[in-house]
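What follows is part of the complex, with its chains left where they were.
Labels run A and B following the written order; every chain starts at residue 1.
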Amino acid sequence: MAETEAVKVGIIMGSDSDWPAMKGCAETLKEFGVPFEVRILSAHRTPEETAQYAKTARERGLQVIIAAAGMAAHLAGVIAAHSTLPVIGVPMASGTLQGIDALLSTVQMPPGIPVATVGIGASGALNAALLAVEIMATADESLAKKREQYQVELAKKAKQKNEKLQEELH
Amino acid sequence: MAETEAVKVGIIMGSDSDWPAMKGCAETLKEFGVPFEVRILSAHRTPEETAQYAKTARERGLQVIIAAAGMAAHLAGVIAAHSTLPVIGVPMASGTLQGIDALLSTVQMPPGIPVATVGIGASGALNAALLAVEIMATADESLAKKREQYQVELAKKAKQKNEKLQEELH
């Protein structure tokens, strides 16, 4: 993955079992040419490393941190406690409650420590990448243009699907 | 409010009844010296104006849009459909379901169109302002420092509350 350039986005996950759902996040960042890194860091199992990661993120040049976790998902919140970079939380649907536990554990942050939460699972993971791009694009016109282009492509694909359906129906 | 400088953040609300919960958002942006504007725009009652607002936001110089709505809260999603700026969604606790409807309507966006969702109600509103600051601070070192200072003050206040409690208990 694109770690030769200075890494701009950190994707961290509470567990390697989150990787299948998060792969689309990494691929989307790659598609935008945004250098990123992926780490397994757990708010509960490796709290020191997690805090350390968050605290040094800005000085290492990171601009956004994307944190994915399931169940009592504390990862994004703990990262946000140790860094003032924008933190995007992706609730994972692990466990039996289909991610509603992870969603509430991620989004219901107390006043003072925001987490930018996206939807549960792989859809949210992809959106986390786009949100990171949008954030960096506020100061990067070329990235902003790519993001606009992505939107245009999205519309195009939706229209093609519609056309394909029309053909099938007639 | 600070609209003499070029406005950087748009706070939009689905209804004027959202203002009491959103006031803290505006005050926090003011505290950080971030020029912002406040608009009542409804995804359902004034859809044209809402789309227009979103579509012209970037060219008007906005960097972040904060959208607050309750119940079937479509406002943030509709804004995100018409702009590739970062959109922060604040679910309001109107109606009888205490905001769980607004939370799901805001956060569960389909892949391709992210909304950065914060917690329900006034806590989320304040966090939306901080998140907007963090986003802009990725390219504004002085704002980044103010944001770090805010975190320090937050910790200080928490410690003072602890000290006050210690005095009361002994």
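Just so we're on the same page, a contact is a pair of C-beta atoms (placed from the backbone, for glycine too) under 8 Å apart; a residue touches a chain by one contact, two chains touch by 3 or more.
These figures come from a predicted structure and were not determined experimentally.
Visitor: So 2 chains are in place, but how many copies does the full assembly in this file really have?
Guide: 8
The rule is simple: only the chains that are shown with their structure count from here on.
Visitor: Between chain A and chain B, what's the gap in Å when you average each chain's C-alpha atoms?
Guide: Averaging C-alpha atoms per chain gives centres 19 Å apart.
Visitor: Taking the touch rule as given, give the residues of chain A at its contact with chain B in the complex, in rising order.
Guide: Residues in contact with chain B: 24, 58, 63-64, 84-86, 88, 103, 107-120, 122-123, 126-128, 130-131, 134-139, 144, 147-148, 150-151, 154.
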